[in-house]
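I'd like to ask you about the structure that follows.
With one protein chain withheld, the remaining protein chains of the complex are depicted in position.
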Amino acid sequence: MNKTHNNKAWWLVLPMFALVAFSAIIPLMTVVNYSVQDIFDQNTAYFVGVEWYQEVLRNTRLHDSLLRQFIFSFSVLAIEIPLGILVALLMPKEANWKTSLVLILLALPLLIPWNVVGTIWQVFARGDIGLFGWAVNAMGFEYNYTANALDAWLTVLLMDVWHWTPLVALLCYSGLRAIPEAYYQAAMIDRASRWAIFRYIQLPRLKGVLVIAVLLRFMDSFMIYTEPFVLTGGGPGNATTFLSQSLTQMAVGQFDLGPAAAFSLIYFMIVLLVCWLFFTTITHMDKERQ
Amino acid sequence: METVSFFGWMAWTQPTALFFIGIGSILVCMTIWEIKRPCTERKGFLPIATTRGDRLFISLITSGFIHLSVVGATEWSIWTAFGLSVTLLLVTLKWG
Partner (left out) sequence: MMIGANAFSVRKLLGLLLYLLFVLLPIYWLVMMSFKTNEEILGQLTLWPAQFTFDNYVTIFTDPSWYMGYVNSMIYVVMNTLITLVVALPAAYAFSRYKFVGDKHLFFWLLSNRMAPPAVFLLPFFQLYSSVGLFDTHLAVALAHCLFSIPLAVWILEGFMSGVPKEIDETAYIDGYSFGHFFVKVFVPMIRSGIGVTAFFSFMFSWVELLLARTLTSVDAKPISAIMTRTVGAAGIDWGLLAAAGVLTIIPGILVIWFVRNHVAKGFALGRV
């Protein structure tokens, strides 16, 4: 659609801008202010310059936590995006009560508060009283998410897949439904294979929703806090101590506001960069093709 | 509890205030410039076609990472990073 250039459109955006700016910019400025000071209490703070940044950037424990976070986020994306597309393709097309039922069942994990999600898996994955833990043990695998680091990590991953794949599936399902029937009929006439239909008709039309899905999943999994906190408390050892948890330990546990603020700003910049690169690449590819 | 003024809890310091004033004035100037003389997308040395605003954003985020690497990996003064960033900003705006 060709859009008209009109700066008066700002008046339509202004209420939204004011509302978001209020909650976004003031806290952000405050965190920037924290990050250059040594804060003891409300009235006692010393300016320390870039000392916290220096400390945080050279702290190997935080490097590990960043690395763990990247591995986790990419694993999440690598599993949830293809699985979500697959589930969307499997879903019935007709608008009837069966489709409604599937939609509702599918959306259930999304509607559960995050701490409850952690609680569910805390019990469900236990070897003695949870079905999942019991089943895995019964199949002959040693599995104990409270003692084994790898098990704990995999459990958090499985929980995230369980929790968030429905979001990807719902978005993709909606995207698929928006493809006009004529496209499929044309493909039928051309005797296109199932794969060709997916590759050349469905996937390109899904791009819009997939960009949202990838960005949302990347941003949210990068900041994951509540679920692993409830499930494993970050343990065993540091195996499931993700970014947000290291931050909370620093900011709340030790009241090291300065380093925690510096650390979160660095993380913020990393996420911003990754999202911007992704967003720009996609936009750019789009223009290239036209 | 004592009454805390609205800005008290934000823990302002002079350097951070200057930083935000700086960013704010860059944004204001860019907006005025854009209204007076709307710019078109063009292709410079950056791999993609960009508008003035895009180039500003790219320079700012790169500057952020320049500062971080100088602080994290070297013993140089922060002003080295700042100088580098300003140069980068101007170069990118002009030829990017």
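Order of writing sets the labels: A and B. Residues in every chain begin at 1.
Heads up, the rule we're going with is that a residue touches a chain if its C-beta (ideal position, glycine included) is under 8 Å from a C-beta of that chain, and two chains touch if they have at least 3 such contacts.
None of the values given here were measured: they were computed from a predicted structure.
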| item | value |
| --- | --- |
| Candidate in contact with the missing chain, chosen from A:53, A:72, A:153 or A:267 | A:267 |
| Omitted-chain contact residue, chosen from A:12, A:71 or A:196 | A:12 |
| Option from A:45, A:136 or A:243 whose C-beta touches the chain left out | A:243 |
| Absent chain, residues of subunit A that touch it | 1, 3-10, 12-13, 15-17, 19-20, 22-24, 26-28, 30-31, 34, 86-87, 89-92, 95, 99-100, 102-116, 119-121, 123-124, 128-132, 134, 162, 166, 170, 173-179, 205-209, 211-212, 215-216, 219-220, 222-223, 225-226, 243-245, 247-248, 251-252, 257, 260-261, 263-264, 267-268, 271-272, 275-276, 279, 282-283, 286 |
| Missing-partner contacts on subunit B, residue numbers | 4, 6, 9-10, 31, 34-35, 51, 53-54, 57 |
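FYI, only the chains that are shown with their structure count from here on.
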| item | value |
| --- | --- |
| Subunit A-facing residues of subunit B, complex | 4, 8-13, 15-16, 19-20, 35, 38, 48-49, 57, 61, 64-65, 68, 71-73, 78 |
| Parts of subunit A lying in touch with subunit B, wherever the complex brings them together | 5, 7, 26, 29-30, 32-34, 36-37, 39, 42, 45, 47, 49-50, 53-54, 57-58, 266, 269, 272-273, 276, 280, 284, 287 |
